[in-house]
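For this depiction, one protein chain was excluded, whereas all remaining protein chains were kept in their positions.
Here is chain A:
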Amino acid sequence: MAGYLIRRLLQFAVTAAAASVIVFLLMQVLPGNAAQVALGTNATPEAVAQLERTYGLDRPLPVQYLDWISGMLTGDFGTSYVTRAPITPVIADSIQVTLIIVIASMAVALLIAVPLGSLAAVFQKRTLGTAISAASQVGIAVPNFLAAIILIMIFSLGLGWLPSSGWAAPIEGFGRFLARLALPVLALALVQAAILTRYVRSAVLEVMREDFLRTARAKGLTKTQALVRHGLRNAAIPVVTVAGIQLATMLIGAVVIEQVFVIPGMGSELVRAVANRDLVTVQGIVMVLVVLVLLLNLIVDLLYTVLDPRVRRAA
């Protein structure tokens, strides 16, 4: 088990390192460097070379890469050539916002999907099951931003219950925080819930056919008791896989949602940096997103070993 943990962590480190090389090289492939961008199209070659020297862009690529990577490892993402401000505080602030939205959305999505999916499986051939399946089908077809707009129309413009945009940190008052969190989280969660409901439904259906559920009933449990006590944890295994993958796509979904609700998360920072051609900031944010996705995969893999003793032995 300890061996597995070490191996998995090593794997994580190697993948992250490889990803950092790719991210770094991609930024180099883009035409124009930070010096040219900063000086505009009319700059003389001498002025550009001068600025390149100041930024250290004239050094060999491996040196620049090592400089960047060692900085990140010590928590220094460098200085933006556009805003002249250090990047680290920008990332540190925005990542909290994005993580709050994504994790809250996944929690809400699971809270909706697990009971609905289980009900859809248990009442598979009856009206309730069909209705849930149909609703989730519709939910899957709705893109995040459309869900966001519809929610704003209903709850902000229509009913006036919730603000349509903006962000408040928890220390500014928990009520304010929740009010501004609700709509973006719902916009992300509803679509996710629709997707996950389908997976929960098929996982529960699968488990209901298992022989050990019949055994559980033969021991004296009713159908529902057998499903709750023996079925759900077994059904959780495939659902965790999907939820892990979905978390990664939700990070991307958050980029769009933050735009719609004008929230200062990673997505907004990324879009702003791209618009400003602030390459160093883009590079930093993309790298952080990559590491987050890898981290989520790692957590999912470790969750398996908690859930499933068979994986534990193979591990």
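Everything that follows uses one rule, which is that a contact is a pair of C-beta atoms (placed from the backbone, for glycine too) under 8 Å apart; a residue touches a chain by one contact, two chains touch by 3 or more; residues count from 1.
The definition used in the following text is that contacts and distances are computed from a predicted model.
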Query - Missing subunit (named according to UniProt) among the choices "CD225/dispanin family protein", "Protein-export membrane protein SecF", "ABC transporter ATP-binding protein" or "Cytochrome bc1 complex cytochrome c subunit" - result: "ABC transporter ATP-binding protein"
**Report entry** Chain not shown: contacting residue from A:Ile6, A:Leu66 or A:Ile299
**Finding:** A:Ile6
Query raised in the report: Which residue among A:Gln28, A:Thr222 or A:Thr249 touches the omitted chain?
Result: A:Thr222
Query raised in the report: Taking the full complex into account, what residues of chain A touch the chain not shown?
Result: 2-4, 6-7, 10, 210-212, 214-223, 225, 230, 233-234, 307-310, 313-314
